[in-house]
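Let me give you the structure first, and then I'll get to my questions.
All protein chains but one are shown in place.
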Amino acid sequence: MEEFTSVFLMLLLVAGALAVLHVRNLFVATMLLSAVSFIMALIFVMLDAVDVAFTEAAVGAGISTVLYLGTLALVGPHEKSSTKKTALPLLLSLAVGGVLIYATFELPTVGSPDTPVQTSRLTDRFLNESPKEIAVPNIVTAVLASYRGFDTFGETTVIFTAGIAVLLILSQVRGRREEDVAIEESTTPQSDLTAEEDTSLQASPHDLVPHVVSKLLIPFVLLFGFYVQFHGDFGPGGGFQAGVIFAAGFILYSLVFGLEYTKKLLPLRLVEFFLAFGVLLYGGVGVVSMLKGGNFLDYNLLLASPVAGQHLGILLVELGVGITVTAAMLAIFYGFAGRSETNNKSGA
Amino acid sequence: MSSLFTQAPILAIILPLLSAPICALFRGATFPWALTTIVSALSFSFSLDLLFHVAEYGAISYEIGGWAPPWGIEYIADPLSAFVMMVISGISTGVLLYARESILKEVPASRLGFFFAAYLLALAGMMGITITGDAFNIFVFLEITSLSSYVLISMGAGTDRRALTAAFQYLIVGTIGATFILIGVGLLYVMTGTLNIADIASQFDTIADTRPIRAAVGFLMVGFAIKLAMFPFHIWLPNAYTYAPNIVTAFFAGTATKVSVYLMIRFIYSMFGADFSFGELPLTTILMPLAVVAFLSMSVVAIFQDNLKRLLAFSSVAQLGYMILGIALASETGLTASILHIFNHAIVKTGLFLTVGAMFYVTGSTYLKDLAGIGQRMPITTFGFVLGGLALIGVPLTPGFISKWYLVQGVLERGDAIGYGLAIAMLISSLFAVIYIWRIVELAYFKPSPEGAPTGEAPLTLIIPCWIFIFGSFYFGIETSMSVGFAETAAKFLMGAVK
Partner (left out) sequence: MFFDHFYYWITVILFVIGLYTVMSRSNLIKKMIGLSLFQISVFLFYITMGKIEGGTAPIIIDQPDVVYSNPLPHVLILTAIVVGVATTALGLALVVRIKEAFDTIDEEEILQMEETK
């Protein structure tokens, strides 16, 4: 039965991907991509990767889709029919695919317990020693935050980079004579994005149902975010998923009640502060362990007992991840949403 | 050794990494720039420390999180990685000395906090790629570098909107390259069950003769080739270098592609082994023709450019061809030449881009038509450019000559007709370089300035760093024992590692 389900999902995946390639309406393509991500999340669950499934659903089907839709609102949904030559790209991608197919014939059988991956001493230690060394039931969290904590620090930095990158790109002033305008504006960089009162920006004041529903919903979204953040040691979840959910709560608020109100609640400057703070918190844990005489991110030294130190370290770095991810998602959303408002104002 | 030194491998990376968020919190032009410069200089001093230490006592391993490899992530400072780190952080520091005046012309002061944060992230990312001993960690730091590069390049949009399309094109191509590397790492992992480079290398002989490994080598090589703008994957580079802000171009010209060259050397020699790469796989027959076509065709293309930055960008693709040729020779001399050329070309090309940046500072353009007669208008800067150009061509007493000398020795060591053919091809390519540099000299000194063209030298804060690089170019062309010594140690280390 499980095999049939997975074959069915896989074929659905391929059908979805082909449809994405085929459709000309970019809204449709975006929604199909979101569906593909969601099917992928289901497949990840069947492959026992619950944490990954959670993230794929939140990011691939959630945040990415919001970003695409936000962009499409600014650039329009129609794809012009392409006159580009398609023979060479097709040949190239098929050739690359051919190399992969060629490789698969000597790959270990899927699901077999004797593959190098399963018998590796890495796997052995993560599965058998980490319950004693780190004592966190969710091994993904243990590996993510401790054994390979530096990768996760890098990942936090990547999301920080994306946050400041989007703000840098989208806060540039519109139009071709950018230099002149930019200098005038340079003293108050985001003046157009912050406290400007404009009642027209309040999204749909008459939609009573969304207002009421979201007012009821948002506290639970945020609560769930906290749960995912702090329950990541025991079940699927952790800083990244929590950050996305938390940001989703604010984005929902912003979509229903308007960007201005959200910005009063959480000004851009504060979001920027949190964006940096999360990275500094994560790195700070590493620096403290260095000051205690260990290596960077060696949580064993944080407290008297190594296991307690690991717990504290993981808690703090996950918090750092959660804060930076929330702030980065909000920064990116502010960037895109703010862009559409400035465009509306300039009458474009 | 002091305890600070035992932490040097990680400090060289986390100092810039953790300074980036601090930088991002500040507005105004001065503080972010000062912080970035100081941090970069500190990183440079740690790299130098490491370099001198490993050259004498051998490689250092640093276990991040206190987890021993292969379970945790390991940093390895060895003669090659320490050398490349020294080049990256050194170039970065030199460029930053110049950056303050130059960048204000192109990016509004209010964005400089974020701008320098992105700069620090690019620096930390490249340093992290170089020193890490973990295959997946390479991917993570590669993406930090890539994302910050995309945004740094797009900051040229204040001058020319084409910076945006250049950044987007680089984003698409770069992401494909990074994903290829991710697949390559995945194939290695599925066959070995480990991610540590040394650990994979120790098991490599037993699994080398399998299809997934051959595919992994292919994917990794194509991924690196895309990232290092190796011909024919170079399409993104000329646009990116032309439209990026000047200091970004100068910084990347000396570092970004070099890191990918380093990765290629690292994987071929430390992981796959020279015997496997050049014996069982036909890497020489693939890389060598591409390298030759790169330095011949791109030098010709460079001659016909109408934008000085673009001209130098195509020259960079050509120079990368020399480095690839050195790798493909599969000999100690060839490898020494490649590693040496990483250093020499970085100094020369960064110096050239900085002088071009000074011309832009005064004239507001890098198009050749606007630079006519620049020799009379900006004599000191132009003279610097000409000297840098000589170093690029590789006249004796310049570093370009030294690395080409080693490369010619390397190709002649083959002792066959192909070797002589390669030497002749290198000579022809150098003649093309003479032509494109001469074109600029002619334009600068023998053409009248356009009417009403801005005249006057760039401020000293720009000229002095330019001349540091130009002076360095000649210093390392005459006093070669240090650079050649380190490159030879690194090459011996790599050839010794594969036995």
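By letter and in written order, the chains are A and B; residue numbering begins at 1 in each of them.
Note that contacts are C-beta pairs under 8 Å (C-beta built on N, C-alpha and C of every residue); 3 or more make two chains touch, one makes a residue touch a chain.
These numbers come from a predicted model, not from an experiment.
One chain is not displayed; in the complete assembly it touches the shown chains A, B. Of the listed residues A:143, A:266, A:280 or A:302, the one in contact with the hidden chain in the full complex is A:143. Looking at A:17, A:288 or A:312, the residue that reaches the missing chain in the full complex is A:17. Annotation: of A:96, A:270 or A:287, A:96 touches the absent chain (contact as defined above).
Where chain A meets the chain that is not shown, the touching residues are 3, 7, 10, 13-14, 17-18, 20-21, 26, 29-30, 33, 36-37, 40, 43-44, 47-52, 55-56, 59-60, 63-64, 67-68, 70-72, 74-75, 79-80, 82-84, 86, 88-90, 92-94, 96-97, 100-101, 104-105, 107-113, 115, 117-118, 122-123, 126-127, 131, 137-140, 142-144, 148, 151-152, 154-155, 158-159, 161-162, 165-166, 169-170, 172, 174-176, 234-236, 240, 325, 332, 335-336, 339, 343, 348. Although one chain is not displayed, chain B still touches it through residues 136, 139-140, 143, 147, 150-151, 154, 157, 161-162, 164-165, 167-168, 171-172, 175-176, 179, 182-183, 186, 189-190, 195.
Criterion: only the chains that are shown with their structure count from here on.
In whole angstrom, the spacing between the mean C-alpha positions of chain A and chain B is 31.
Touching chain B in their complex are the following residues of chain A: 99-100, 102-108, 115-123, 125-126, 146-151, 153-155, 157-158, 160-162, 164-165, 167-169, 171-172, 176, 178-179, 182-183, 185-187, 189, 272-273, 275-277, 279-280, 283, 286-287, 290, 293-301.
Partner chain A is touched in their complex by these residues of chain B: 3, 7, 10, 14, 17-18, 20-22, 24-25, 27, 62-67, 70-73, 108-111, 114-115, 117-118, 121, 124, 128, 136-137, 140-141, 143-144, 147-148, 150-151, 154-155, 157-159, 161, 183, 187, 189-195, 210-212, 214-216, 218-219.
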